[in-house]
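Yeah, one chain of the complex is gone here, protein chain that is, but the others are all in their spots.
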Amino acid sequence: MMSASDRLSHVLRTSIIAVAIAALALVVMWPMVGSLNSLRYLAELFVLIGLAQMWNLLSGYAGMATVGQHLFVGVGAYSFYGLAVLAGWPAPLALLCTPVLGAMSALPAFAMIVRLRTAYFAIGTWVLAESVKIIAAKLPGFGHGLGASLPVPVATAFGSSSATRLTAIFYLTFITATGLTLGMAVLMRSRIGLALRALRDQESAAHVFGINSRRLRPMIFAGVGAALALLGALTTLQRLRISPDTSFSLLDYTVNIIFIVIIGGIGSTAGPVIGAVIFIVLRESLANLGPIYLIILGLVAIAMMLFEPKGVVGLIDRLARLSLTIPFRRPILSSLSNRKRT
Amino acid sequence: MTGPQGTPLLSIEGLSLWYGAVQALWHIDLRIDEGECVAVIGANGAGKSSLVNAIAGVGRPRSGRIRLAGLDIESLQPSRVSALGIAIVPERRRLFPSLSIEENILVGAQVGRPGPWTLKKIYDLFPELVPIRSLGGHLVSGGQQQMAAIARALMANPRLLLCDEISLGLAPIIVARFYSMFPALRASGISILVVEQETRRALGACDRFYCLLDGKVSLSGRPLEVTEDAVNQSYFGIG
Partner (left out) sequence: MVTGWIELLLQGVLLGGLYALFGVGLSLVFGVMRLVNIAHGDLIVLMAYVGLLLTDKLGLGPFTALLVLIPLSCAFGFALQAALFERILNAGPLAPLLVAFGLAVVIQNSLLVGFGADSQKLTAGGIEVASLSLGSGIDVGVLPLLTFAIAVITIGALQLLVYRSSFGRLLRAVSDDRQAADLLGVNTRTIYRIAMAISMGVTAIAAIMMAMRANFAPSSGPTQLIFAFEAVVIGGLGNLWGTLAGGIILGVAQIAGAQIDAAWQVLFGHLAFLGLLAVRPNGLLQRMAPE
């Protein structure tokens, strides 16, 4: 027998899947109808979603909050430049290799700071990021502190006109963001997801799920490093240049991302997507406010943590429960994204 | 001493307490008169610690009253409750590991209630604490830790002393010593509530008792007026 809330969440699931399919069709068709500017914004949105998913995976699920994820974004950007420009590899091959380099740099990074706990771990990642950023400015061939532009052959490798280039980037970022989001959803339903949640609550509980917790954390960390590096390379393709300050930007790849996840909802797969959309909309509508925009964002984030730590996802759950007289045993949205296998 | 019509030192009426969605205490009624020693017995998880902690002001009851000499205290902060004269020897002692034994004892005095207890009197009561006074709280034996925890509570100069399983994990000879102190403490004007899983000793030392079962009072009375069978039944909930 299905209870009322089960039935409702079943209906909701079906309709969300339908909406998702419609949205997919729309996205696939979009480059044929949308303006170039819209392609730019959407590609940026997709990158933000990917970045936010990864921060959420580390901080919201795996209990490894970081304030230094710009490290791996920058590593990705610089590896892409190194492979495609300095080593002269074909750009698509270079792009495919950046995650490998990201994962390879994540493991020693993890080893260095693994002994720091919670918030100290977070600041440890930051110190690493700042160190690598300084080193990046000293590397020969990468334009030092000023950075370097992608030479024309690399810049046009994915399309010679801006329309084709933006379309290619649009699809690449879309596939990446969707892949990471779906990957998160699948991961969280798997044994690893259960072990992660157990690990977050209690260090010793993960072995219950047959998962070696000492290997799980570095594996997750390396996976996140790989994804972030890919996103860094994609950003480089968008911006057509690298530099220590922009490729390792604390604000763009860490601060804003943390706000996105807090506002969207920590610990849910839908949170980063919702947060990224809100972020872009807010930024575009408050663009002329300058620093005041960040003050507002900071205040909203603080208020969220104080009053609705599950972000907009939590708010939606609450509203859904309020608007229905049926007493819910499970929150709707989080049950969709977090349902444990029973 | 208060007569039957006087205000009891502590009176609890209809106390209910929840942890999230789980109810731990159900409409508890309990009374301690001035100078009395009252035992609360019950099995693992019966709600004994929840009850004494609520008296000490930790854990907000959902409903019911706790009165100390007629004054409502159930919504006061624990610091106010202890200033009014309730001190606790917490379950498993809870000494502060980075404080020395003496510092641990002095923490009790921070309540600032005037009264007879000084470090000197404590060391007269427990001379074996003197040589270990500057050792860390976790480095001494369980019996010594328990002495320090009792000393800490006494330094607050309480009217009502709450003892949560002071016999836990200790040799019978040490436990006997703690219980043998009770008459003197009571004579000095301290009323005592002892929580025990081990019924016999508690019943032997106290005037009255309450037995908790799954968060409810399953039996209460004077030790001599009830049979061992009745106690066992209400303790384990069988029969």
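Each chain carries a letter (A and B) given by its place in the written order, and its residues are counted from 1.
Note that in this section a residue touches a chain if its C-beta (ideal position, glycine included) is under 8 Å from a C-beta of that chain, and two chains touch if they have at least 3 such contacts.
Please read all numbers here as calculations on a predicted model, not as lab measurements.
Visitor: Please work out which displayed chains the absent chain touches and list them by label.
Guide: Touched by the chain not displayed, across the whole complex: A, B.
Visitor: Using the touch definition from the top, which of B:S63, B:Q77, B:T118 or B:S141 touches the missing chain?
Guide: Checking each option in B:S63, B:Q77, B:T118 or B:S141, the one touching the absent chain turns out to be B:Q77.
Visitor: Write down which of A:L12, A:A185, A:V255 or A:L315 is the residue touching the left-out chain.
Guide: Of the listed residues, the one touching the omitted chain is A:V255.
Visitor: Among B:L15, B:V38 or B:I88, which residue is in contact with the omitted chain in the full complex?
Guide: Of all options in B:L15, B:V38 or B:I88, contact with the hidden chain holds for B:I88.
Visitor: Determine and list the chain B residues touching the chain excluded from the picture.
Guide: 53, 56-58, 77-79, 81-83, 87-88, 90, 94, 96-100, 103-104, 106-108, 110-111, 134-137, 152-153, 156
Visitor: By the contact definition given up top, give the residues of chain A that touch the hidden chain.
Guide: 59-60, 63, 65, 67, 112-113, 115-116, 118-120, 122-124, 126-128, 130-131, 134-135, 137-138, 145, 250, 255, 258-259, 262, 266, 290-292, 294-295, 297-299, 301-302, 305-306, 309
Following the convention adopted for this analysis, only the chains that are shown with their structure count from here on.
Visitor: How far is the middle of chain A from the middle of chain B, if each middle is the mean of its Cα atoms, in Å?
Guide: Centre-to-centre distance between chain A and chain B: 53 Å.
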